[in-house]
Each structure stands twice: as C-alpha cells, then as structure tokens.
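A single protein chain has been omitted; all remaining protein chains appear in their positions.
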Amino acid sequence: MEETLTREQLLDMYYYMKLTRMVEERLQRLYRQGKIVGGLYRSLGQEGESVASAYALEEGDFLAVMIRNLGALFVRGVRPWEVFTQYMGKGTSPTRGKDNIVHFGSVERGIIPPISHLGDLIPVMAGIALASKMQRKRSVALTYIGDGGTSTGAFHEGLNFAAVLKLPLIVIAEDNGYAYSTPKHKQMAIENIADRAIGYGIFGETVDGNDVIAVYHATRRAVERAREGLGPTLLEVKTFRMRGHAEHDDAWYVPRELLEYWQKRDPILRLETYLKEHGMADETDFEAITHRIEQEIEADLQYAEQSPMPDPRIALEGVYAETPSVSEVAPLPREHAVRTRS
Amino acid sequence: MPVLTYLEAIRQGLWEEMERDERVFLLGEDIGVYGGAFKVTEGFLERFGEERVIDTPISEAAIVGAAIGAALVGLRPVAEMQFIDFISIAFDQLTNFAAKCRYRWGAGVPIVVRGPCGGGVHGGPFHSQNVEAYFFHTPGLKIVEPATPYDAKGLIKAAIRDEDPVLYFEHKYLYRRIRGEVPEGDYIVPIGKADIKRLGRDVTILTYGWMLHKSLEAAEIVAQEGIEVEVVDLRTLLPLDDETILSSVAKTGRAVIVHEDTRTGGIAGEIAMRINERIFEYLEAPVVRVTAPDTPIPFSPPLEEFFLPQVEEIVQAVRWVANY
Partner (left out) sequence: MKVEVIMPQMGESIAEGTVTKWLKRPGDYVRRDEPLFEISTDKVDAEIPSPAEGVLAEVLVHEGETVPIQTVVAYIETDKEAVEAPPREVSERAATEAVPPREPAPEPTRAVPPTTEPSPMREIILPPHPWEKQKQEIRITIPAERAERKAVRSSPVVEKLAQEYGIDLTQVEGTGRGGRVTKRDVLRYLEERAAHPSEVRPQPVEAPSPEAPELETPLYPPYLPGERVEIVPMSVMRKKIAEHMVYSKRVAPHVTTFFEIDMTRVSRLREQLQPDFEQRHGIKLTYLPFIIQACVSALKAFPLLNASVAEDKIVYKKDINIGIAVALEWGLIVPVIKNADALSLVGLAKAVHDLATRARNKQLKPEEVQGGTFTITNPGVFGSLFGTPVIHQPQVAILGVGRITKRPVVVEDDAIAIRAMAYFSLSFDHRLIDGAIADQFMAHIKRTLESFELTGV
C-alpha cells in the first residue's frame, strides 16, 4: 500500500529542485566570470530524479552521487557553500581543495564520493550494502549511473555481484539521452536499460524521470525491497540532459526537437503544475521558496568567495593513516546536518 | 616452537585474525567450499560460515570494489586474487579508488588484497607474475611480501590491522617448500620494516620473496672466498625501509639488489636511486641488480629456468662489486 506524499513533502522536493537549479545557474555565471577552477557539469532537466530518489532514503542509508546528482546531495544535507568552495578549490571546501565538484562526502553523513572513472562506484556500494547485511542493519545503498556508464565492466561486475549475494543495493540508471556527444543508440543496442535486470536476475523498472512523484514511489519500492532482503533493483529513470556535457560543450549535436520535447516536460514545471492543480500551492508559495533560496545562495556564496585558497603544504598530507588526514588539518568551519525526510 | 610451512603460517595468521576480530571476513573465488586454489583457506568455511567466507563470481573489480565499500563502513575485508596475476582487472579500483579515499576525503580503506605471486612452478605468463611494480607507483597503497613462515604470519596480521589498503603477496613457490618456526599466538611483524636475515660486512644484498633464499645460498658460497654478505629481506616493498637499507649499504659500501621481477621498472631502480641520492659518498662500487630479463614469463622449464634469477648470477654480481 503506497503512502501518499504530503504537501510539505512535495514542497520540500520542490525546494530541493529549485535549490539545485539556482545553485547551478549561479555556478554558470561564476564560471563565465572566471571564478571557478576547472569544469562545470550541470544537471539541468534532471533535478527531479536526483531529488526524488534521494528523498526516498532514510537516515542510516548510504548515497553515492555522480556529477549530475547535485539535487540528491542537497536532500542529504549538503549546503550550497560546500558546493561553491569545491568548485572554487578553496581551502575551506569539504576536501580542502584536494578534489573538485561533487567529489566529496563522509561516511558519517552517509555520502560516498565518486571517482571520475565510471561504474566503479557500483562495486563499492555493493560492498557497503554487503556490510549492512553482515552487520544486520536495515540500511540500503543507493547510487546512480548514466546511460554511458552502464557500458563499463565495473557496472556489470558490481551489479552481478550484488545480484548473486542479494544485496540491498539500488542503482538508479539515468537514461538522459547522451553520454557527452554519444547518443543512446550508439551506447547500447536496447531501448530500456532496465531490461538488463532480467539478465542479472534482479528487479528492474522504468519510470518517467521528470515525474518526481513517480520516481519517489519507485525508489521507495526499491528501498523496501532491499530492506526485506529481496536484493538489488535496477531503477531506470527516463529524463534528458538539457545542456551540454559540461559548460564548455554547447551540445550542437542534440536535435532541437528533442530539447523542445523535453522542455515541456521539465520536472520543476510539472511539479508546479501538479501542486497548482491540486490546490496545494500557488505562485506566491513558489516565489517565497525562490526568495529564500536566493538569500541562502547569497550568504553561502559570500562565505565561499571570502574563503582562502588552501595552504600548499596540505598537498603532502593524508596519503596514509600515519600522515594527518584532511579533516585533522583544520576543523570544518560550518555545521552541516543530515537532513532526513520530514 | 612449532614448525610450519609458509602456507600454514599464512593460514594460521588469517584464522587467528578471524577469531580475534569479527569484522574480518574473506571474499574471493573458490575460497569457501573448495578452500582456495592452493588450500590456504581450507576449513575456514566450516568454522566461520558463509557470511564471513564468501565465494564470489569471477569479478576481480567487484571483489576489490566490494571490499572497499565494506571497509569504508567499518569491516575488515581480506580479498583474495586466485593468482595475483588477475589483480590487473582490479587495477582501477585499487589505484583510483582505494588509494585515494583518505587523501581526497579523509576516509581510510583498511582492505587487504592477497594472492600468490611468482614463478618457478611452470605456470607460464599468466600464473607466475610479480606485480609489485604496477602498484609501487601508487601513493596510498602499501605492499608487503614475506619470505619466511615467521614473517608471513606476522605480516598478514599487520596487514589486516593496518588502516590503509595493503597488497599482500605470497610467493607460491615457497608455499610448501619453506618451513620454519612460527610462534603460537598473537604477534605482529611491522609493516615498513626490513629485516637483516644475515649479518655481513663486505656487500649488502637487498632482496625479498623467493630471492631471499637464493641470496642466502649465494652468501654461503662467497663466504668461502672471504666475502661476507649482509642479506637484507625488505619484507615491505612500499613504503621502503630507508633506514635499514641505507644503514646497511653505508656500512658495507657495496649493494646488490636482487628481485625476481623483470628489470626495467622493477623496484631495484628506485632503491638504487635512493642509495645514490643520499649515501653516494659511502659507495665503494656502483649499485648493481640481479633480475629477470625484460620478457613475459615463459612456460617451458628450460625457458623459465633461464628467465628466473639463479644463485650463480647473484654470486657473480656479489663478486663483481666486492672486487670493484
């Protein structure tokens, strides 16, 4: 019996989606102002599936994002200043400048950072799920993979491993149409990634990734399945990458018609419509949320801009346990809390 | 004191750690029901159960990846590579994930990846390799290779207790051919410490694994000629024990590095460079090395014998530096 999402929960998810979009818009401006070190990878159009899937987790569960799942991080309690400092390479970033973009996290917060090599997270999250099972904990492990990433050997090995051992692992496969410039039909000979679930002997499902309610419920089902010991789920979300691979890529290779098609199905737009249609919220509510987000962003951005760059000597630290680890060099300057589902 | 084979010592170390700490568990191919291709883990499944002795699919990347995940949340996995040659499939997980977590986000990855290395058993190119050089280059990893039963038990315990990822190489030729006294009960051989297996005065041999035993043989031969060789068993390849290595070579002034691994890019080059850049003034002769040639490992016995460093070569190298 599926629970119904309350108004508060829906507005919560709305908040996180807007936060994601507005933070990324800000990052884009900063990028063009030359204030960002390295590249910028946006998740425009995909905010819904990231937020909704992460929203279905509980405290104690583990999350591992990829580059286009910023929304999931916010749901789990990450704040904008952490993202800004990561992009700027500041000494106050969660990794002290050791790594960039969303490559940060901590076991205490239940957030496992990715590496750039695609697919590698899946065996690792399988291992976390294995530990959960061995420790008789109810916690599940959830991670994401793009259509491109499903082609890797690590994806296959990790999923098969989790399947055989019936581990509480959820893999959200995001079919967003493109892996850099490679369209899906050059990546795989099938239409739906979830079809592969049969091959692994696990549960698979395909949902509309831009429908946050559908994604939320599908993820809840997968989470419950995992907690009951029924093994992994390969949950495919259909969505679309509305910008290029990164800010330096203008995605000229994507047909205009596709973009127009998906523009109409924007997740934020759809949730606004749903809320309005069900009399749960109106423009003033949305504006209030937007306003709140603007203030949060301003405050966090100011903090990030005023933060110093890292002490160069930190480059030598944290290689082994015997050398001081990153968090020991300087305490985290700000509090962060693990947000749970209200 | 009990006398065990090298393999029995490893088994005993693993067993004691599994008894001592319930967070320790094993995963790998054919380690449970079959007891491991070389029977290292024989009896473990019966004693510790399926949950702690996991027979996995053939997925070295997933085996190591899962070990990493489990270690991140507090367990102490020991992953087996059936032959260490297959570790190449897990290269990415080891060098890009395990080695970098602490550096990037302060999280330790206390895994052990163990497996049989080395030749001498007509295993051919894919069952006889020494893979330390591929990982030696990766900051964040540790590498150990015991040569005696005593060190084997002590080092597997140390590896399991270490907070960072440790690669534990067991030389398959030594498994049942080397016996030695192994204390009962708990003891550690510290990681990062070399051991002087034979005190000497004229020439230092720096070596590890099977080559330790060949070096000791060589030392006995040249002792007849009045050359007293000091044989240093590195035991830990990464991080190298600079103090012991440099003290010994500064004392004798002559160094011969012996390893079974091939020549170019083998760790002898790194060791020789450390000697050169710090204690050049103490050298009486160039630092030389005895290694396998730069080829894949051949299969047929006469070819493999030619390939592997032999006692005679070590003797010649020692004489050369001694008479320089």
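The first chain written gets the first letter, and so on, giving A and B; residue counts start at 1 in each chain.
By our rule, a contact is a pair of C-beta atoms (placed from the backbone, for glycine too) under 8 Å apart; a residue touches a chain by one contact, two chains touch by 3 or more.
What you are looking at is a predicted structure, and each value in this text was computed from that prediction instead of being measured.
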### Summary
The listed residue (B:K197, B:R235 or B:R289) that touches the chain absent from the view is B:K197
### Omitted-chain contact residue, chosen from B:I178, B:L237 or B:V287
B:I178
### Task
Have a look at B:A62, B:L216 or B:I271 and name the one touching the chain we're not showing.
B:L216
### Message
List every residue of chain B that touches the chain not included in the displayed model.
### Response
3, 38-39, 120-123, 127, 148, 150, 172-173, 175-181, 196-201, 212-213, 216, 219, 223, 228, 231, 233, 242-243, 246-247, 250-251, 253, 277-279, 281-282, 301, 305
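By definition in this document, only the chains that are shown with their structure count from here on.
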### Task
Give every residue of chain B touching chain A within the complex, in rising order.
25, 51-52, 54, 56-57, 59-75, 77, 92-93, 96-97, 100, 102-108, 139-140, 142, 162-164, 239
### Task
Going by the contact rule at the top, pick out the chain A residues touching chain B in the complex.
62, 94-95, 98-99, 103-107, 112-113, 115-117, 120, 122-132, 134-135, 141, 153-154, 157-158, 160-161, 164-165, 318-321, 325-328
